[in-house]
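Note that one protein chain of the assembly has been removed; the remaining protein chains are unaltered in position.
== chain A ==
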(Lines give C-alpha, C1' and ligand atoms only; values in the text may rest on other atoms or scores of the structure.)
Protein backbone atom coordinates (compact mmCIF):
# COMPACT_ATOMS: atom_id res chain seq x y z
CA UNK A 1 0.00 0.00 0.00
CA UNK A 2 1.25 3.43 -0.81
CA UNK A 3 2.06 5.29 2.37
CA UNK A 4 1.39 8.86 1.52
CA UNK A 5 1.96 10.22 4.94
CA UNK A 6 4.08 9.00 7.69
CA UNK A 7 1.64 9.12 10.55
CA UNK A 8 3.94 11.19 12.73
CA UNK A 9 2.34 14.29 14.07
CA UNK A 10 5.40 16.47 14.36
CA UNK A 11 7.06 17.84 11.28
CA UNK A 12 9.21 20.40 13.04
CA UNK A 13 12.36 19.82 11.07
CA UNK A 14 11.20 21.25 7.78
CA UNK A 15 13.65 23.85 6.63
CA UNK A 16 12.27 27.01 5.16
CA UNK A 17 13.09 27.87 1.62
CA UNK A 18 13.63 31.26 0.02
CA UNK A 19 10.79 32.92 -1.91
CA UNK A 20 10.09 31.18 -5.16
CA UNK A 21 10.36 32.78 -8.52
CA UNK A 22 7.05 32.93 -10.41
CA UNK A 23 6.44 31.07 -13.65
CA UNK A 24 5.82 34.43 -15.35
CA UNK A 25 9.22 35.74 -14.25
CA UNK A 26 11.04 32.65 -15.50
CA UNK A 27 9.23 32.82 -18.80
CA UNK A 28 10.10 36.50 -19.27
CA UNK A 29 13.74 35.75 -18.41
CA UNK A 30 13.72 33.03 -21.04
CA UNK A 31 12.00 35.23 -23.64
CA UNK A 32 14.43 38.09 -23.06
CA UNK A 33 17.62 36.04 -22.79
CA UNK A 34 16.95 34.44 -26.15
CA UNK A 35 15.97 37.63 -27.99
CA UNK A 36 17.86 38.41 -31.14
CA UNK A 37 16.70 41.91 -31.95
CA UNK A 38 17.21 43.36 -35.41
CA UNK A 39 19.09 46.67 -35.51
CA UNK A 40 15.76 48.47 -36.00
CA UNK A 41 14.76 47.67 -32.40
CA UNK A 42 16.11 48.77 -29.05
CA UNK A 43 14.89 48.01 -25.56
CA UNK A 44 15.25 50.08 -22.41
CA UNK A 45 14.58 49.06 -18.82
CA UNK A 46 13.63 51.99 -16.55
CA UNK A 47 14.40 49.70 -13.61
CA UNK A 48 16.92 47.03 -14.63
CA UNK A 49 15.85 44.88 -11.66
CA UNK A 50 12.33 44.71 -13.01
CA UNK A 51 12.13 42.57 -16.11
CA UNK A 52 8.34 42.81 -16.31
CA UNK A 53 8.15 46.48 -17.33
CA UNK A 54 10.19 47.92 -20.18
CA UNK A 55 10.12 50.01 -23.33
CA UNK A 56 10.79 49.14 -26.93
CA UNK A 57 11.90 51.54 -29.66
CA UNK A 58 11.32 50.59 -33.27
CA UNK A 59 13.02 52.61 -36.03
CA UNK A 60 11.71 51.17 -39.29
CA UNK A 61 14.25 51.35 -42.12
CA UNK A 62 11.71 51.18 -44.91
CA UNK A 63 8.09 51.86 -45.91
CA UNK A 64 5.82 54.68 -44.70
CA UNK A 65 7.28 55.15 -41.25
CA UNK A 66 11.01 55.02 -42.12
CA UNK A 67 12.97 57.75 -40.34
CA UNK A 68 10.82 57.75 -37.21
CA UNK A 69 11.53 56.10 -33.86
CA UNK A 70 8.43 54.68 -32.23
CA UNK A 71 8.26 53.98 -28.53
CA UNK A 72 6.12 51.29 -26.94
CA UNK A 73 5.68 50.35 -23.29
CA UNK A 74 5.37 46.71 -22.25
CA UNK A 75 3.81 45.60 -18.97
CA UNK A 76 3.86 41.88 -18.28
CA UNK A 77 1.57 40.63 -15.50
CA UNK A 78 1.87 37.65 -13.16
CA UNK A 79 -0.37 35.60 -15.39
CA UNK A 80 1.98 35.75 -18.38
CA UNK A 81 2.09 33.83 -20.69
CA UNK A 82 -1.56 32.96 -20.10
CA UNK A 83 -2.32 36.68 -20.46
CA UNK A 84 -0.65 38.70 -23.22
CA UNK A 85 1.67 41.57 -22.27
CA UNK A 86 -0.02 44.97 -22.17
CA UNK A 87 1.52 47.12 -24.88
CA UNK A 88 0.90 50.81 -25.55
CA UNK A 89 2.35 53.27 -27.99
CA UNK A 90 3.90 56.10 -25.98
CA UNK A 91 3.62 58.74 -28.72
CA UNK A 92 0.70 60.27 -30.49
CA UNK A 93 1.09 58.99 -34.02
CA UNK A 94 -0.94 58.93 -37.23
CA UNK A 95 -1.48 55.24 -37.92
CA UNK A 96 -4.64 53.34 -38.94
CA UNK A 97 -4.21 50.72 -36.21
CA UNK A 98 -2.92 52.87 -33.37
CA UNK A 99 -5.09 55.28 -31.44
CA UNK A 100 -3.96 58.73 -30.31
CA UNK A 101 -4.05 57.52 -26.69
CA UNK A 102 -1.70 54.62 -27.42
CA UNK A 103 -4.10 51.68 -27.88
CA UNK A 104 -2.95 49.27 -30.55
CA UNK A 105 -5.07 46.97 -32.70
CA UNK A 106 -2.84 43.95 -33.14
CA UNK A 107 -4.59 40.57 -33.09
CA UNK A 108 -1.94 38.78 -31.01
CA UNK A 109 -2.26 41.38 -28.26
CA UNK A 110 -5.88 40.42 -27.67
CA UNK A 111 -8.07 37.88 -29.39
CA UNK A 112 -5.35 35.78 -31.01
CA UNK A 113 -2.88 35.70 -28.11
CA UNK A 114 -1.63 32.20 -27.24
CA UNK A 115 0.76 31.23 -24.46
CA UNK A 116 3.17 29.72 -27.02
CA UNK A 117 3.78 33.22 -28.40
CA UNK A 118 6.69 35.15 -26.92
CA UNK A 119 7.73 38.74 -26.35
CA UNK A 120 9.61 38.39 -29.62
CA UNK A 121 6.35 37.56 -31.45
CA UNK A 122 4.79 40.75 -30.14
CA UNK A 123 7.80 42.85 -31.13
CA UNK A 124 7.80 41.40 -34.64
CA UNK A 125 4.05 42.06 -34.78
CA UNK A 126 4.55 45.70 -33.85
CA UNK A 127 7.28 46.15 -36.46
CA UNK A 128 5.01 44.55 -39.03
CA UNK A 129 2.26 47.00 -38.12
CA UNK A 130 4.64 49.89 -38.87
CA UNK A 131 5.71 48.33 -42.17
CA UNK A 132 2.24 47.29 -43.29
CA UNK A 133 -0.51 49.40 -41.75
CA UNK A 134 -3.84 47.66 -42.17
CA UNK A 135 -6.82 49.68 -43.41
CA UNK A 136 -9.28 46.89 -42.61
CA UNK A 137 -8.81 47.01 -38.83
CA UNK A 138 -8.99 50.70 -38.11
CA UNK A 139 -8.59 52.36 -34.76
CA UNK A 140 -7.85 55.70 -36.36
CA UNK A 141 -10.66 55.69 -38.93
CA UNK A 142 -9.51 58.73 -40.85
CA UNK A 143 -6.00 57.37 -41.27
CA UNK A 144 -7.47 54.07 -42.46
CA UNK A 145 -9.66 55.85 -45.02
CA UNK A 146 -6.70 57.89 -46.24
CA UNK A 147 -4.70 54.68 -46.68
CA UNK A 148 -7.51 52.92 -48.51
CA UNK A 149 -8.47 55.80 -50.80
CA UNK A 150 -5.16 57.36 -51.65
CA UNK A 151 -1.88 55.74 -50.70
CA UNK A 152 0.14 58.73 -51.97
CA UNK A 153 -1.88 61.09 -49.84
CA UNK A 154 -1.52 58.72 -46.86
CA UNK A 155 2.23 58.61 -47.40
CA UNK A 156 2.52 62.39 -47.35
CA UNK A 157 0.29 62.55 -44.26
CA UNK A 158 2.61 60.12 -42.46
CA UNK A 159 5.61 62.16 -43.63
CA UNK A 160 4.04 65.28 -42.15
CA UNK A 161 2.77 63.69 -38.94
CA UNK A 162 6.00 62.03 -37.85
CA UNK A 163 7.70 65.43 -38.10
CA UNK A 164 5.21 66.89 -35.65
CA UNK A 165 2.80 68.21 -38.24
CA UNK A 166 -1.01 68.21 -38.29
CA UNK A 167 -3.19 65.86 -40.31
CA UNK A 168 -6.97 66.33 -40.58
CA UNK A 169 -6.69 69.02 -37.92
CA UNK A 170 -4.92 66.79 -35.39
CA UNK A 171 -1.37 67.51 -34.34
CA UNK A 172 0.96 64.54 -33.90
CA UNK A 173 4.24 64.02 -32.04
CA UNK A 174 7.57 64.57 -33.73
CA UNK A 175 9.12 61.13 -33.66
CA UNK A 176 12.01 61.66 -36.08
CA UNK A 177 15.14 59.77 -35.06
CA UNK A 178 17.37 62.79 -35.71
CA UNK A 179 15.37 65.82 -34.74
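In this section, a contact is a pair of C-beta atoms (placed from the backbone, for glycine too) under 8 Å apart; a residue touches a chain by one contact, two chains touch by 3 or more; residues count from 1.
Just so we're on the same page, contacts and distances are computed from a predicted model.
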{"item": "Options \"Nagb/rpia/CoA transferase-like protein\", \"Regulatory subunit of 26S proteasome\", \"Protein inturned\" or \"NEDD8-activating enzyme E1 catalytic subunit\": UniProt name of the undisplayed chain", "value": "\"NEDD8-activating enzyme E1 catalytic subunit\""}
{"item": "Residue among A:66, A:90 or A:105 that touches the chain left out of view", "value": "A:105"}
{"item": "Contact footprint on chain A, counting only the chain that is left out", "value": "1-9, 11, 13-14, 16-23, 25-27, 29-30, 32-37, 42-45, 48-49, 51-52, 78-79, 82-83, 97, 99, 101, 103-105, 107, 109-111, 113-115, 137-139, 141"}
